[in-house]
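Of the protein chains in this complex, all but one are displayed in their positions.
Should a chain be cited, it is by its letter among A, B and C, assigned in written order, with residues numbered from 1 in that chain.
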Amino acid sequence: MAKFMSLKDAVSENLSDGDVVAFEGFTHLIPHAAAHEAIRQGYKNLTLIRMTPDVIYDQMIGMGMAKKVIFSYAGNPGVGLLRRLRDAVENGWPNKLEIEEHSHSAMANAYEAGAAGLPLAVFRGYRGAGLAEVNPNIKSITCPFTGEILAAIPSNRPDVTFIHAQKADKKGNVMVEGIIGIQKEAALAAKRAVVTVEEVVDDLNNHPNATVLPHWALTAVCLVPGGAHPSYAHGYYIRDNASYLEWDNIAADRDRFTAWMQENVLNATAEDFATRVESLRV
Amino acid sequence: MAKFMSLKDAVSENLSDGDVVAFEGFTHLIPHAAAHEAIRQGYKNLTLIRMTPDVIYDQMIGMGMAKKVIFSYAGNPGVGLLRRLRDAVENGWPNKLEIEEHSHSAMANAYEAGAAGLPLAVFRGYRGAGLAEVNPNIKSITCPFTGEILAAIPSNRPDVTFIHAQKADKKGNVMVEGIIGIQKEAALAAKRAVVTVEEVVDDLNNHPNATVLPHWALTAVCLVPGGAHPSYAHGYYIRDNASYLEWDNIAADRDRFTAWMQENVLNATAEDFATRVESLRV
Amino acid sequence: MSELGYTSDEMMTIAASRVMRNDDVCFVGIGAPSAACNVARLIHAPDITLIYESGTIGTEPDVLPLSIGDGELCETALTTVSVPEMFRYWLQGGWISVGFLGAAEVDKFGNINTTVIGDYHHPKVRLPGGGGAPEIASSSQEVYITMKQSLRGMVENVQFFTSFGHGEGGDHRQRLGIDTKGPTLLITDLAIWRPDPVTKEFTVVSMHPGVTREQVQETCGWPVKYAKAVETTPAPTENELGILRDLRARTKAAHEGTKKVPQGTLLKQGSE
Partner (left out) sequence: MSELGYTSDEMMTIAASRVMRNDDVCFVGIGAPSAACNVARLIHAPDITLIYESGTIGTEPDVLPLSIGDGELCETALTTVSVPEMFRYWLQGGWISVGFLGAAEVDKFGNINTTVIGDYHHPKVRLPGGGGAPEIASSSQEVYITMKQSLRGMVENVQFFTSFGHGEGGDHRQRLGIDTKGPTLLITDLAIWRPDPVTKEFTVVSMHPGVTREQVQETCGWPVKYAKAVETTPAPTENELGILRDLRARTKAAHEGTKKVPQGTLLKQGSE
C-alpha cells in the first residue's frame, strides 16, 4: 500500500546494506534523484540490477556502494563507456566488482518473469553467444513437446526497485507513458517498490489501457519534480544531453569524480532536481 | 503485409478445411461477422481454438465444421451453457467433437508464448486440478535454479486467427482499445491474421502506448461495421444482450437451430451486420 | 421475501459483502460474488480493488455487470490490461488477496466442479469448465466461495476437481506445493462456514436469523459439522438492504427504460 513520503524517508525505510536493488529506466525516466538519495545515505554491498547501468550506476559504483552488478549494457547512452564501472572491473577501484552479464532479451525476460512471480525466464536466446560460457546463471530447459532447447535464467526479484514516473493520483496510483521500458515489470518484480513522480494529480485521466501501477502494488510514492534529470520525462522536460557528455569527462578521473560527487550529490538534496530541469521543460 | 479486401475474399484466401483456427475476442470485439462468413463458406474438420468459445463456436460446432475445440470456458456469457457444444460432446451431434481443455491462465499463457514464437508456455498452474489428469498436453518442466515444478503446455500457433478491432488506418495498421483481451497475442501467434474493423481512418490518432497491430503483422483487413454484433465494440455500440438470451432458446433445439442458421447466417451477408447494430450505437 | 423482511439471497449477499475489507484486492467471479463485492464497495469498503479476469483493475461499476467483459467494467476501471498480463502479473504475481468464486458443485473441502457431471470423457452433462478458477484457487492468497445451498450443489465428493480447495483435507494443499490458504470461507443462503483448522472440513460457524440446523442439513450433501459456538449472523441492516436493493434496482432499470440496452443487465446473473 503506497505511502506518500519524502524521498529521504522512502530510501531509508526501504533500502538496506546488502540489498539487491534495481533503479530502472530505459533511457527515459531514469530515477536519478532516488539514486542520489541512496548515495547520500551511503549504503554498502549492494547488488545493482539494471538493463542499462548508465550514469547512476557509474556513480554508485564509483562511490563504493556496489559489490555486484547484474546488467546487459553498460554504456553512457550516446556517449560511450562507463568509466567508473570500467575502473572497478579493470582495476578494482574503489573495490572489486562482481558482474553477472546478460543480453537485453534475457534481462527483459527476467524482469517479466519476476513480475509474473516465476522463478525463471524461458526464452530463445544466447545461441552461439559467449555470455553463455562465462555466466553460470545461463542454463537451459528442454521443451517437452518439441525437444527444442531454450535458454533459462533466474527471474529478477529485487528486494527493492526504484523507478521514476510522470504522475500519481492522491491514492498513490502511478501512471507511466511514452517509452515505458521495463519500469512496470521492475516494480512488480520487487518486494518493495518506490516511485518518484513529477506531479501528484486529482485524477490520472488516463487512456483505458495506459500503464498504471495501482497504489497497493507500491510501497512509497515521492513527489520529486525533475527527479529523472539528466534523463527526461516525456511531456515534462527533455533530456539534458550536455550533462551526459559532461559525465564522460567527470568520470574519466578519480579525483574529478570524487569532487563532483561531493558538490553535486553529497552536498545537494532531492529538491535541487526541480531547478535543474527548469530550462529543459516542454 | 495487410491487404484490404472483402471479408468473403479474406476468408476464402486464408481459411482451409482442416485448419487450426482461432476466432478470438474476450467478451468484447468478438468476430461474429468473420465466423458467419466461414460458416457460409462451409469449411470442415476445423480445430477451433478459443478461451471462451461462446455463441460463434456453438454455431460452427452445430453446423458440423469442427473436429476439435481447444478452450478454457465453454459458456454463453451471462446466460449459461452452450447447447450445441453440449450436444456434440454428449451426443455426437452433428459429429463427434474432440476437446482439449485448459484453464484461462493456461490458454492466455499459450497465446502469449505463441506470440513470442516459443513452442511452449511455462507457468504456475494446474496444481491439484483435474484437467491435468485428462489433458495429455499438460506437462511440466523443472526450474533448474529452484527445483520448482511448473506447468508446461504447447503454445497456441493457429494457422489463421480472426479478430475484430475498432479501426485501421489506410496502411492497414489496426488499433484495439478497451478490454483488449487476447486479440494481439492471438493475431501475432498465427501464421495468418485477418482483422475486421469498424472503420478505416486517415490517422489512428492513438495514445503512444495503445495496442496497435502493424500492417505487416496482418494478412488482411476488412471493413465490416457492426462485425462484432451481438458482442460490442467499445466506443461504437453496446452489447446486444437480448440476442445472447435468445441464443439460449435457439440453440436448445436442433431444428430451431438449423432454421435460424439458414435465415440469419446462410442467407445473410457481412453487410447485414451494420444494420444489426443501428439501435445499439453509442 | 420471508416474514423477516429480506430474502435468503439478500442475506447471503450481505453476509458475503461484510467479509470484504477496504484494502482487499479481489479477483471477482461473476454473479453472486460480484454482487457481494460491489455492495461491500458501496457500504464499508469504498477503496476495495475489484478485478475481473477480462483485465479490468479497480473497477467501480454503477450497475452489476452481467459478464466478466462488460463495457462498464472497463469504463470505470483504474486501468485495463491484456488477459495474459492479468493472469501472469496480477494473479500469478501474488497480488490477489481474495479470489471470490461461485460454484455449481462444491464439496466439504471446498473443491469445486464446474466441468462435468459424469465421466469426463463421456459426460452426462457437459458444464462450461473452469475458466480462470483453477489458478484463482491456487494463486489467490485465500478463496471465498458463495452459493445457494442444495443437495445438487453441496456434495460429499465433487465429480471433477475443476479447482482444488483442500483436496482430501488436512495438509493436502501443502503436499501439492500450493502455498496459499485456499478456501477460508463459504457463505450460503443459510449459513457461514469456515474450514476446521486441522481437517479443513467446512464447518458452520454462523447461521442466518431464523435458519434451523434441519434446513442446513436438508440442503447439504454431507453430514454437517458445527463449530462449538455457532453464532447467529446479524440480520441485514436497513442500510445494507437499501444499498443492495438500490443496486439491483439500478441494474434492472438501467435497461428496461431504454431501447439502447446497457450491457450486463438484461440477462439473469449466472456464469461468466
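We adopt the following convention: contacts are C-beta pairs under 8 Å (C-beta built on N, C-alpha and C of every residue); 3 or more make two chains touch, one makes a residue touch a chain.
No experiment lies behind these values; they were computed from the predicted model shown.
**Student:** If you put the missing chain back into the full complex, which of the shown chains would it touch?
**Tutor:** Result: the unshown chain touches A, B.
**Student:** Where the complex has a chain not shown, which of B:173, B:196 or B:219 is the residue touching it?
**Tutor:** Of all options in B:173, B:196 or B:219, contact with the hidden chain holds for B:173.
**Student:** Please pick, from B:16, B:45, B:140 or B:209, the residue that touches the omitted chain in the full complex.
**Tutor:** Looking across B:16, B:45, B:140 or B:209, the contact with the absent chain belongs to B:209.
**Student:** Of B:11, B:81, B:118 or B:165, which residue touches the hidden chain?
**Tutor:** In the full complex, the listed residue that touches the missing chain is B:118.
**Student:** For chain A, which positions touch the chain that isn't shown here?
**Tutor:** Residues in contact with the chain left out: 26-28, 51-52, 71-75, 77-82, 85-86, 89-90, 101, 103-105, 108-109, 111-112, 123-131, 134, 148-149, 178-182, 184-185, 211, 232, 234, 238-242, 244-245, 279-280, 282.
**Student:** May I ask you to list the residues on chain B that touch the chain which is not drawn?
**Tutor:** These residues of chain B touch the chain that is not shown: 1, 112, 115-118, 171, 173, 184-185, 188, 204, 206, 208-212, 214, 216-217.
Basically, only the chains that are shown with their structure count from here on.
**Student:** What's the overlap between the neighbours of chain B and those of chain C?
**Tutor:** A
**Student:** Report the chain whose mean Cα position is at the greatest distance from that of chain B.
**Tutor:** A
**Student:** Take the average of all CA coordinates in chain B, do the same for chain C, and state the distance between these two points in whole angstrom.
**Tutor:** Comparing mean C-alpha positions, chain C is 28 Å from chain B.
**Student:** Can you check how far apart chain A and chain C are, centre to centre, with Cα atoms defining each centre and the answer in Å?
**Tutor:** 40
**Student:** Could you tell me which residues belong to chain A and also touch two or more other chains?
**Tutor:** Residue numbers touching two or more other chains: 116-118, 208-211.
**Student:** Residues of chain C touching 2+ other chains?
**Tutor:** Residues 74, 80-81, 88, 92, 139.
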